[in-house]
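With one protein chain held back, the other chains of the complex are shown just where they sit.
Up next is subunit A:
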Amino acid sequence: MSAPAMGTSKTAHSDSSNKKKKGPGTLATAYLVIYNVVMTAGWLVIAVGLVRAYLARGSYHGLYYSIEKPLKFFQTGALLEILHCAVGIVPSSVVLTGFQVMSRVFLTWAVTHSVREVQSEDSVLLFVVAWTVTEIIRYSFYTFSLLNHLPYLIKWARYTFFIVLYPMGVAGELLTIYAALPYVQKTGLYSITLPNKYNFSFDYHTFLILVMVSYIPLFPQLYFHMMRQRKKVLGHVEEYSKVE
């Protein structure tokens, strides 16, 4: 489930009131601020690219090609976030972050890039837009949090937009994988058949179907986790504004 990349609730840029944990050092903080600013800028470039291409062509079709390179660059760049967790400058789980980033990278390279025929599908636009809006909000959220100056609007956006963006992204991803299936089966892409020296086989077509099936248990869990986070993070403010 990668549509809006979730990020676990505990990030170094924690917006909850208990900052008991010692955050990253000054050097690490500076690096992270630069990283998050660059990523915010990158996804803004993609957003602008999409809008300009749409205005130029007058249609939604084939917008993928106009932002293909920055999408690949910045989405792949997110792999660094796994490193950040592993090294400890970001207190999120390596496994969870790894899983989220890898699923995005998988869709970008192993599906959209590899199966040329799906690149003109509208479903691609669906998840690209979802990812773009989500990442702009997420990376600016981290940037402001690191600078200890988080505007409520950004916090609100991060914990609200996902309600629509997440299902939207999932829909785009699933439809894209589904569209890729016939081409993968026809060409035997990334598949290994018997007999061979290492007595191993792999059917990418079946694998993609299993990936699609895995969304069924995973998506609701992640979605409701974000819902619970939302109540926890945004709920406080409502309590303070109510006078008993």
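What we mean here is this: a residue touches a chain if its C-beta (ideal position, glycine included) is under 8 Å from a C-beta of that chain, and two chains touch if they have at least 3 such contacts; residues count from 1.
What we mean here is this: contacts and distances are computed from a predicted model.
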Record-based protein name (UniProt) of the chain missing from this complex, from "Very-long-chain enoyl-CoA reductase", "GPI-anchor transamidase", "Kynurenine--oxoglutarate transaminase 1" or "ER membrane protein complex subunit 1":
"Very-long-chain enoyl-CoA reductase"
Identified contact with the non-displayed chain, of A:59, A:196 or A:221:
A:196
I need the residue numbers on subunit A that touch the omitted chain, in ascending order.
194-201
